[in-house]
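Right after this comes chain A.
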Amino acid sequence: AELIRIDGSSTVYPITEAVAEEFQIAHRGRIRVTVGISGTGGGFKKFCRGEIDIADASRPIRPKERKACAENGVRFIELPVAFDALTVVVNPRNDWVDHLTVEELRRIWEPAAQGRILRWSQVRPGWPDVPLRLYGPGSDSGTFDYFTEAVVGEAGASRGDYTPSEDDNVLVQGVAGDRGALGYFGLAYYEENRGRLRAVPIRHGDRPPVAPSLETARNGTYQPLSRPMFIYVNAEAARRPEVRQFVEMYLDKAVAPQLVRDVGYVPLPEQAYDLALEHFRRGVTGTVFEEGSHVGIRIEELLRRERRD
Partner candidate 1 sequence: MNVSTEEAALSAAELRRREAVHLRRAKAADAVMRAVLFAAAAFSILVTLGIVYVLVKESVAFFRHVPLSDFFTDTQWTPLFADAHYGILPLLAGTLVTSAVALVVAIPGGTISAIYLSEFAGARVREAVKPVLELLAGVPTVVFGYFALLFLTPLLQRIHPNLPTFNMLSAGLVMGIMIIPYVASISEDAMRAVPKAMREGSYAMGATRLQTALRVVVPGAFSGIAGAYILGMSRAVGETMVVAVAAGQQPNFTFNPLEGAATITAYIVQVSLGDVPHGSIGYQTIFAAGLTLFLVTLAFNILGYMLRARIREVY
Partner candidate 2 sequence: MEQPTTMPALDLSGRAPAQAQDDAPPKVEVRDLNFHYGEFHALRGVSMVIRERRVTALIGASGCGKSTFLRCFNRMHDLVEGARYEGEIRLFPDDINIIDRRVDPITVRMRIGMVFQKPNPFPKSIYENVAYGLRIRGISRRRVLDERVERALRQAALWDEVKDRLHRSAFDLSGGQQQRLCIARALATEPEMLLLDEPTSALDPIATASIEELVTELRERLTILIVTHNMQQAARVSDYTAFMHLGELVEFGPTEEIFTRPREKRTEDYITGRFG
């Protein structure tokens, strides 16, 4: 039987798993799909060595990774597949936080805060003198990269004295049991644990604070923490009929939005699916992401940008 190999982000994994499930049902097991979880970076490493056909990614490919791909002659098609809203949460017994500004988040999480910002009273005058304990994803995840870039301004720039975990349910548990806690992770984990956590509305610039939700993520008002997620398809593999069929299903606007919603993420606007499918059919390779910040870009805009290998 033919085999499609997919690996990469744990965040994107549930979507790919859902598509793979439907795909195998549709093909009655004649085509085999394997999906691994190596993290976005790990996925790209294998992808650029040509070991897998598709890489799941919760952030865009990096210049270094592009270089690795180029060295091995791997060309790729970059396709956005869904949105996620990074959610900042506190304990329900926390009665003083009404919202947080991006600036306050930066003061909490920036490297300079390490060992210094240890109490809520240091974040905003008037807040109680309660110890501030932080929970977040480990430094190797796409989520971490995106959050630090959006909040601190540089991917990976974070303080180190918090509880990092690759298992977000562990973070949920930590925040739920600690009155002074603050944490961040994907929206789905908040949605499933509404009773035990409180999501903090985020104020970006002068706009009023926005609470995370499927709606605010899709309509682009939840900024700067809503992020796109991608799959990267090996251009060579895309010629194989089974890979082609698989990706087409992934971008089928009749199927995909429901699958994405099933697993707790935000589907793209319909128009975006069409655009993406068109790119794929035309075999447009390369990324639209140059160096610098990509925070807060609308998806349609992304899809129209110039691409580079």
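Picked so that all candidates are chains of the complex that A comes from, given by their letters.
One rule holds for everything that comes next: a contact is a pair of C-beta atoms (placed from the backbone, for glycine too) under 8 Å apart; a residue touches a chain by one contact, two chains touch by 3 or more; residues count from 1.
Computed from a predicted structure; not experimentally measured.
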Which one touches chain A in this complex, out of 1 or 2? 1
Touching residues on chain A, where the partner in the complex is candidate 1: 38-43, 45, 110-112, 114-115, 133, 137-141, 156-167, 170, 173-174, 176-178
